[in-house]
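Only a single protein chain was left out; the remaining protein chains are all shown in position.
This part shows subunit A:
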Amino acid sequence: MIKVNHLKKSFGKNVVLKDINEEFNQGEVVVVIGPSGSGKSTFLRCLNLLEEPTDGEVVFEGTALTGLKEKDLNELRQKMGMVFQQFNLFPHKTAQENLTIAPVKSKGVSQASAERKAVDLLNQVGLGDKVAAYPASLSGGQQQRVAIARALAMDPDVMLFDEPTSALDPEMVGEVLKVMKDLAQSGMTMVVVTHEMGFAREVADRVLFMDDGYIVEQGTPEHIFTQPTHERTQDFLAKVL
């Protein structure tokens, strides 16, 4: 579904991604782990071109995103939902409006059907009673669940999660992970950057370990968490587990 060839990214002189080759398949749940500054988030943001790669290409459903025209890129992005660390809900819109604005304005969905779908999705993430609430009145966990529902409102083929629980108070992490787990079980293709090793072990089909701009090691959760072969993977896991 997504194929990454020789992806490189630098910010000025700082080379963040050195040479990434990877493929994500339909229905797969891939969790990306690694120390801070290893390039995990940059890698994820390159997948939908929020960051413009310095070199290499990203191919999504057969189309190279790199070098696409603005309009075509927008259309493909509609199929790639993204969830941010800081939620990034639109504060001037209610939960429901957060879910309807993009489908109505960019996809041409009718207002009425977008609204119905928004209610369904909010119910699905357990926020059926917050349809008319503004983001400022919601807790962090609730906001992040609205953000997930907002991405789902576009009917994406893949969901990208950029450290979705890192900005949450500990007691709210569970509710967000639960929604993500349900989503994985429904067959959604997901790429998740996270520090939640429990989630990786339980839900992931495959775990990527990144360090210093490379994917150092990858495999099933069992392999990575019980018998990592690479020294840097062992070091990292020893610190976080």
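Methods note: a residue touches a chain if its C-beta (ideal position, glycine included) is under 8 Å from a C-beta of that chain, and two chains touch if they have at least 3 such contacts; residues count from 1.
By definition in this document, contacts and distances are computed from a predicted model.
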item: Chain not displayed: protein name in its UniProt record ("ABC transporter permease", "Nucleotidyltransferase family protein", "Ferrous iron transport protein B" or "NADH-quinone oxidoreductase subunit NuoE"); value: "ABC transporter permease"
item: Touch with the omitted chain, as defined above, among A:Lys9, A:Lys40 or A:Arg77; value: A:Arg77
item: Which of A:Val15, A:Ala102 or A:Val131 contacts the chain that the document leaves out; value: A:Ala102
item: Candidate in contact with the missing chain, chosen from A:Asn5, A:Asn88, A:Gln124 or A:Gln218; value: A:Asn88
item: Touch residues of subunit A, complete complex, unshown partner; value: 48, 50, 70-71, 74-82, 84, 86, 88-92, 101-102, 105-107, 134-136, 147, 150-151, 154
